[in-house]
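Of the protein chains in this complex, all but one are displayed in their positions.
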Amino acid sequence: MATLAQPRTPVTPPTYAEITRDVAATLGNPSRGYYILLGFVLTVLAIGVGALLYQIRFGLGVAGYTPPVMWGVYITNFVFWVGIAHSGTLISAILYLFRSAWRTAVYRTAEAMTVFAVLTAGLFPLIHIGRIWYAYWLFPYPNQRQLWINFKSPLVFDVFAVSTYLTVSTLFLIVGLIPDIAAVRDVATGWRKKLYRITALGWRGTDQQWRHYLKAYLYLAALATPLVLSVHSVVSWDFAVSIVPGWHATIFAPYFVAGAIYSGVALVVTLLVPLRKVFRMERYITGDHFDNLAKLLMLTGFIVGYAYATEYFLAWYSGNQFERAAFWNRAFGDYWWATWTMIICNAFLPLFLIFRKVRRSIPAMFVLSLFVNLGMWFERFVIIVVSLSHEYEPYAFGHYTPSWVEWAILCGSFAWFFTWFLLFAKNFPTVSISEVKEIIPMPRKGRAHT
Amino acid sequence: MTKRVLLAAGVLGVGAALVALRYGAPSAGLRAQQDTTAARSAYVAPVDVDTARLPGPKQPVFYRHDIHAGQYEMDCRYCHFAAEVSRSPGMPTLSTCMGCHLVAGAGNPEVEKVRAAYNEGRPIEWIEIHRLPPFVQFPHNLHVAADLTCQDCHGPIERMPQVYQYASLKMGWCLDCHHEEDVTTECTVCHY
Amino acid sequence: MDRRRFLEVLGVTGGGTAALAGCSTDQVEKLIPYLVPPEHQVPGVATYYATTCRECPAGCGLHVRVREGRAVKVEGNPESPVNRGRLCARGQASLQGLYNPDRVRGPMARTADGRFEPITWDEAIARLAERLAAASGDQIWFVTGHETGTFDRLVDEWLNGLRSNRRVVHEPFAYEALRRANRDVFNVSALPTYDFAAATYVLSFGTDFLETWVSPVEHARGFSAGHGFAEGRMGRYVHIEPRMSMTAMSADEWIAPVPGSEALLALALAHIIMRDRGAAVPPDALRLRALLAAHTPQGAAARTGVAVETIERLAREFAAGPSLAVAGGIGAQHPQAHVTAAAVNVLNYVAGNVGRTVRFGPEPTVAFGGGYGDLADLTRAMREGRVGVLLVHGANPAYASPAGLGFTDAMGRVGFTVSFARFLDETAMAAHLILPDHDPLEQWNDAEPRANVTALQQPVMQPVFDTRQTGDILLAMARRMGGRVGARFTAGSYKEYLQQSWQALQRRLRNSQPFDVFWAEALQRGGIVTESPPRPVRLGIGAAGAIGEATIWAAPDEPFTLIAYPSPVLHDGRGANRPWLQELPDPVTKVTWSTWVEIHPATARRLGIAEGDFVEVTSAAGTVTAPAYLYPGLREDVVAMPTGQGHTAFGRYAQGRGANVYHLLSAEPMAFGGVAHYAAVTIRNTGRHERLAKTEGRNRQMGRGIARATTLGALVGSETPEAAHEEHAAHAAPVPERIEHILDEWQEAQYAEARRGNYAGEHPRWAMAIDLSRCTGCSACVTACYAENNIPTVGPALVRHGREMSWLRIERYFEGGEHGEPLETRVIPMLCQHCGNAPCEPVCPVFAAYHTPDGLNAQVYNRCVGTRYCSNNCPYKVRYFNWFDYQAPQDPTFAWPEPLHWLLNPDVTVRAKGVMEKCTFCVQRIRGVQHEARLADRPLRDGDVVTACQQTCPSDAIVFGDLNDPTSRVHDLAADRRGYRVLEELNTRPAITYLQKVRNTREA
Partner (left out) sequence: MSKPPGGLLAAYRHVDAATRAIRGLKDLGYKDFTVYTPAPNHEVNAAVGHRVSPVRLWTLVGGLTGCVTGFAMTLWMSYDWPIVVGGKPLGSVIPYVVIAFELTVLFGAAATIAGLLFHAWRNARPAGYDPRFTDDMIGIFVPCPVERRPAVQEILRSAGAEEVRVET
C-alpha cells in the first residue's frame, strides 16, 4: 500500500451543503440519453436471454463445445466477472482498514460494481451446466433422496464462496448507503422521498447510531477483506485442484487474486471516467484518484506479468513433458493469438503507467483500462480453453471455437451488469456523502481547541 | 337360479386354479394368503361398491383384486406369473382370464368385456399404476426371494376393489427399507 | 401375432427403454399384455435363438438375444466353427438392418408417374404371375446374391420349371481371381480354408484377411492364436501391398512393392525355395522348375522394387516352418490378380503348405458360383432387349458395379423388373415391383459358408413389417402357375421346402435320429458340422500356363495407381445404411460418414494438397471427388479409396454420402471374370475444403507411451526393450516405494469405510486386461458397445465437433514412417479405465461420479447435473456428454427413428440431454449375473461376467474379471511382464491392464 500516496485535498474543499447538493443533483430526473442507453442495454439483454432459452431447449450442443474442451466461454465469463468484483471490495474494505482517505469518493461506485459483477458471475455456472433445471441439487438441502453433496468438489467450494461473497458484499453496500440515503431523503421530493424514507430505515445520524454504525462497518470490512482474498483463491482451485496440465499449479491462488484486482480496478476506471463526466463530479473524483488507481493497476499488473513468467519457467523447470507440451501449445499452438493478446494487454501495456503523465491523463487511462479488460478476459480463455484442448491423450486433442450463442450470452451478461448499474447510479448516491464529509473538517467559530 | 349356477361354476373354476397352484413352491404370495387363512371365510368382498369413491384410476375393465385375491384367495402369481423369475411381474394374458371365465362369471358385464376382447383378439389396455422412472431397475424376483410379500409394496391389494398406488415408490421410500434391512444402498444396484 | 399386436406387446416394457425423464409418474402409461402367452417368452427374461449372419458370405453363427419378443442384441454362436462365438462390426450391426427405418414396409408397385405406391400381396403376386406367364422362359432372368443353401437350389429349380437357366449371381467380392487360380493350379473351383493358427509365418499378398476376405472373423481368431504372443512364442507376419491396410497394421513387416508386381515376388520366393530345397519340394512341383528358373530374385527385385536380400530373406523365413501365403484380396484385385493368386498357390504348394495350412474341403455341394462376367452378359442382354422379366434378390448391381457398365440404364429396357429388396436401394429404385423379403433375422433359411458347415437360419422374432420371404413367394408363384413348375414343388411353404432338403441332408449324413430330433438339435446349435478329411490336391495341368502368362500388370503411365480397397466397415456398400457402421471410424483413417482419398503426405506436399481438400480423381472410366486424407501407409505413387459410400438411394443414412469408387473402375471384365480394383488415375485439387469427420486428434503419441510395443527379442531377452518405452519411463513422476505403500493401504482403508455399499460380502474388484499383441483394431468391440449400451449415433456434423459418443474407441497411432525408418502402426482400445484413484470422481459436486465397492467407476446418470468437470479431469478422455437430446423424436438429433428404437437394450437407461455418460464395464451384465448367482445361491465364477466388447472380440484380446480372485485370468494378466497401465505416473491406478504389443522382428 506504500504506493497509495495521500491525495492533496482539492484547493477549495466543498462545504457540507455543497456535497449534499452535488450528490443529490445526480439523482434528478434522468435525461433522454439515459433512457436511450438503458433501452439499448435492455435490448442486448433480451438477445442474451433469447440465446439462453434456445440453448436450454436444444441442449448445450448449440454452444461451440468440442471435446475435450468441456469448459468454454461460459466459465471464462464466470472467472472474468468474479474477478471484476474483487477490486470493489478491495477499495471499499481493504483501503478502509488502511484508512486511505482518497477511497471515499470512488468506493461507492466500486462497491456497486462488485455486487453487480458477482450477480452476473453467479449466472454463468448455471448457464454452463447441462441440466440447469436441477441446479438446486448443488446445495446441501435435506431431500427425500437422502443424498448430500460432495464437499470435496471445488465446484461446491464455489457455490459457497460465491453465494457468501454476494451476500456479504451486498450487505456491505447497503450498510454504507444508509446514512447517504438519509441525507438525500432529507432533500429529495416526490416519489423519491418515499423511496428513500423507506430505504433509509429511519436513519438520523444520532451519536448512538454513529457509534454502533462505525463499529459494524469496521467489522464488516474486516470480514470482507479475507473473504475477497478467499473467493478468487477458491475459484482458482477449480483449476489448480485438477490434473489438467496448465491448471495444476500452486501459484494459481495468488495469481488469480492479483489478476482479479487488476481487471477489477481496470473496470472501475472504465466506469468512473464517464460517470465523472455525466455527474459532474470533477471536483470529487480528481486526477489524484486516477493516479492512485493507476498505481494499483501497475502493482497488480506487475504481479500478473510475473505469474505468467513463473508459469512458463515452472513448465520448463519441472521437466514434466505434459506441462511442457501444454505451454508450448499455448504460445505457439492453434491459440497463439489469444495467448499473445493476453500477454501484451496484461504484461506490457501497464508499463506505460510508469509515466505520471499517463497516470493522470483521463483519456489514456480510459483506453488502457479497456485493453486490460480485454486482456484479462483472454487470460481466462487461454487458461481454460487452451489447456483443455491439449491434455494427456494425443488422440483426443481437439479445437474449440465459440458459437454465436456463447457470444450472445456474453454480450447479454454485460447488458445485465449495466442494467443494474444504470438503475443504481440514477437512484442512489454513487459518491458517499457522509464519508466525503468525514474527511472534510467542519466549520468552527473560534480557533480549534487543542 | 342362473345366478347360483354361475356362482357354482365360478367357485369350481377358481378351485381348479387353486389346486393347480399348490404345486408351486411356497412363496411370498402364497404365505401372504396363508396368513389370512384364519379370516378365510370371514372376508367376503362387498357385492356392490361405489366406484366413484374408489381411489386409483378407473381401469378399462373393473377387475376386482378384492374378489380374486381376497375373497377367492387366488395366489398373486397365478396371474402375475413372472414375479419370481423375472425383473418384471408379468401381466396376465387374456387366455389366463379365460381359463376360468370361459365358464365363470357369465352375465357379469365386466367379464363380458373380457370375453369380448378375447374373441376379438384385442388385448386390454390396463392403466399402469405402479410406475418407476425408467432409470430405476427394480428386479421383482430378487425382492420376492428376499421374503417380501407383494403387500409390502403394493399394499393390501386383496382388499382393493380398484388398485391404487399404495407406496410413494420414491427413492427415499426404497432407501428406508434398504437401511432397515441393511441391504446395499450402492447406487449402481438400481441405477445403470 | 400380427405386427400391430407385436407393437402393442412392446408396450409392456416400453418404459424400460424410454427416456431418462424426471421422476414424474403423472403421465399415463399403458400396460398391454400378450393375448396368448408365446412359448418361452417371460417378460423381463431374455431368450436366445441360434441363427446365421448373412451380412457377408462368411456365414458366422449367431445367438440373438430376444426380450419381450424383440431382438435386442446379436452375439456370435460359440458352437459355430466359423466364428466360435465372436462377431465383427458388420455382424453386430445386422440388428440395424432388421430395424432399419428405411426398410420397405410392404409390397409396392411403380405407378405411371414413376412413384412407388403400396399394394396388397395378392395383387403384387398376381401382377408378377401374369408377367411371368407372358414371358418366354429364356427371357426370365434371376439375379441373386451369393447363396449357398436351399434357397440357391430353389431358385435354380424354379427357373428351370419356367424353362429358364438365366441365373446370375452377383456378389461384388466374389474372389473370381482366386477361384480362377485354384481352378488353374489345383483343378478346384472352391475356396480352401486357411489355417492361420497353425502357420508360424504368414505372408499376405495384398490380402485383407482380417477385414472382408472370405471369412474375416475366423481368420482373426486363427491369426491371433498363431501370431499373438504367448509363452515366449509368436508367429511372424509379413504383408506385401502398396498400401498398409487394416490387416497390414498387424504385420511385423510391411513391404510396398510396385503396384501389380506381387506375382513376381511370389514366384521369386518359389524359385528360391525350389533352388535351396532341391528335391525336398513335392515331386510334381518339379515340373515347374524350368518355369520358375526364369523368376530370379534379381529379376523380381528389378521389377518389384524390393531388395534382393529382402526377397532371399523372405524365402528363407517362409520355407522355415509351417507357413501360409494368401492372395486374392479385393484390395489387390488388379487386372492380373489371377496370376498373383496362381503364383501364390504355387508358392504354397512348393513350400508344402497345401494340405497343411491350406486345406481344400470335400467337393462342395455348391461352388462359389458366378461372377462379374455374368452380370456383364445380363447387361448386354438387357440392352439388346432380350430380358422380359428381371428378378433381383439380395444384390444391388445398380450400385456395386462400374458405372461404365450402365446397368441402371440397361434396366430401363427390361420389360418388367421385380426386386425382392429389403431396402429401396439403387436397383430397387429402378424396379417396377418390389416384393420386400424378410430380414435374415426373420426368415427360415440355410447356408453352407464353407466345407463341413451347414448353418441354419430361423426367425428370431415376428416380422417387423408386412414383408414375405422370397422363397414363399416363389413357391406360391409356382403353385399359382401350376403346370410344369407347379408340379415340381410339393412344399406348402419355404420352411417345409427347407425341411425337405434337410431330410435329404440327414439321409446323406446317414443320421438315424427321427427327423424332428435332428431338426430340433440343428436349430438349437444353429446348424450342423460334419467332419471330413481335407481333400488332397495335386498340381493341375493349367498350373504352368497360369504362371507362365505372368504378364505383370504394367504400372500405368498415369501418375498414380488407384487402389479401390474394400471397406472393412461398409463392405461392398451394403453396410452403408446402418448408422452404427457409418459412425464407426474406419480402422485405418478414423474417418466416419464419408469417403476419402488416401494420399501419401509427401505426394500431397508436392501437389499442395492439405487434409480435407477435395481432390478430383479421374480415371479412364470416370471422375469422383472426395476430400483428401494424408496417410503415410502408402507408396507415394499410389492413392487409395474405400468402397461402400456414394449411394444415390438406400435410405437416409446412406444416400448422398461420399463418393462411389466404382465410378472409377473399368466396366470390362478382367481375364479372371471380375472387376479390376486398380485403376490408373490423375488427381487434381479442386480447392474446395471440408473438415474431415474423423475422430482422431493427433496421430502421434508424442512419446507418451500410451500404446506401447516391444519386440519378441526384447521379451525373450536378446534385445533391449524399445526406446519409446524408456523415454516414457524417464518422464514418469517417480513415486517412492514407501509412498506407494501408504497410498495402497490408504486406498484399501477407503474401501473398508464404504462397507455399507458392499454388494455381496467379500466384494470383487472388477478389472480388465487388453492384449495389444492380439488386438487388430478391427473395431468390432466398438459396435458391440453401441449395441449393448444404447449409445446414440450423432452424425457427421457432430463428429466434426468431436461429439461422437462411443464409450469405447480404438486409438490408432503411427510410429516412425518419417525419414527412412519403417512405418509402424499401433492400435489401442481406449475406454474408461475405472481408476482406483479416479480423478473424475472427487470433482463431481453431486456424487454422480463415484467409486463402487466392487471397483467400478460409476456414473449415476439421473444424478448428473452436467458440470462436465469430470470430463476435464479425466486424463483418458473417455467421458461423453449428451450435448443434445438424442431420444426426442421432435429434435433434429433424434438417434432412433421408429422402429430403430426397438433395438434399445431394456436393461440400460437411455441417457437424457445434458448428462455425462461413459463405459460402465457393462454394469447391467455384472448386476444381472450377480442377481442370478444370488438367487441360485452360488458364488460367482471367473468368466461368469462377460462384457459386450470382450464377448465379440474376434481375436480374444479382451479379458474381464475379478482382480481379487487369485484364480481369475485377469488376475494373472494384470501381473504379466508385458502389462502396463496407461499414464500410470498420474497415480490414477487404472483397473485396465494393457499388455504391450509384441513385434516379431526376428529375421532369419
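For reference, chains read A, B and C in written order, and residue numbers begin at 1 within each chain.
We take it that a contact is a pair of C-beta atoms (placed from the backbone, for glycine too) under 8 Å apart; a residue touches a chain by one contact, two chains touch by 3 or more.
Everything quoted here is computed from the prediction, not taken from an experiment.
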Shown chains that the omitted chain touches within the full complex: A, C
Contact residue for the chain not shown (choose from A:161, A:272, A:296 or A:385): A:161
Residue among C:214, C:838, C:864 or C:926 that touches the chain left out of view: C:838
Candidates A:38, A:171 or A:422 - the one touching the absent chain: A:171
Missing-partner contacts on chain A, residue numbers: 15-17, 20, 140, 146-152, 156-157, 160-161, 164, 167-168, 171-172, 175, 179, 182-183, 185-187, 201-216, 219-220, 223-224, 226-227, 230, 234, 237, 433-435, 437-438, 441-446, 448-449
Interface with the undisplayed chain - residues on chain C: 746-747, 749-751, 753-754, 756-757, 836-842, 844, 847, 849-851, 853, 989
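The rule is short, and it goes like this: only the chains that are shown with their structure count from here on.
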Far-end chain from chain A, centres as C-alpha averages: B
Pair of chains joined by more contacts [C-beta pairs], A-C or A-B: A-C
Chain B and chain C: spacing of chain centres that average the CA atoms, whole Å: 48
Where chain A and chain B are represented by their mean Cα positions, the distance between them in whole Å: 64
Chain A and chain C, separation of their C-alpha mean positions in angstrom: 58
Sequence positions of chain C contacting 2 or more other chains: 863
Chain A residues counted as touching two or more neighbouring chains: none
Of all residues in chain A, those that touch chain B in their complex: 143-146
Complex contacts: residues of chain B adjacent to chain C: 57, 81-82, 85-88, 90-96, 118, 121-128, 131-135, 137, 139-142, 145, 165, 169-170, 184-189, 191-192
Chain C to chain B touching residues, read off their complex: 5, 8, 12-13, 15-25, 28-37, 42-45, 756-759, 850, 852-853, 856, 858, 860-863, 907-910, 920, 923-924, 927, 931, 934-935
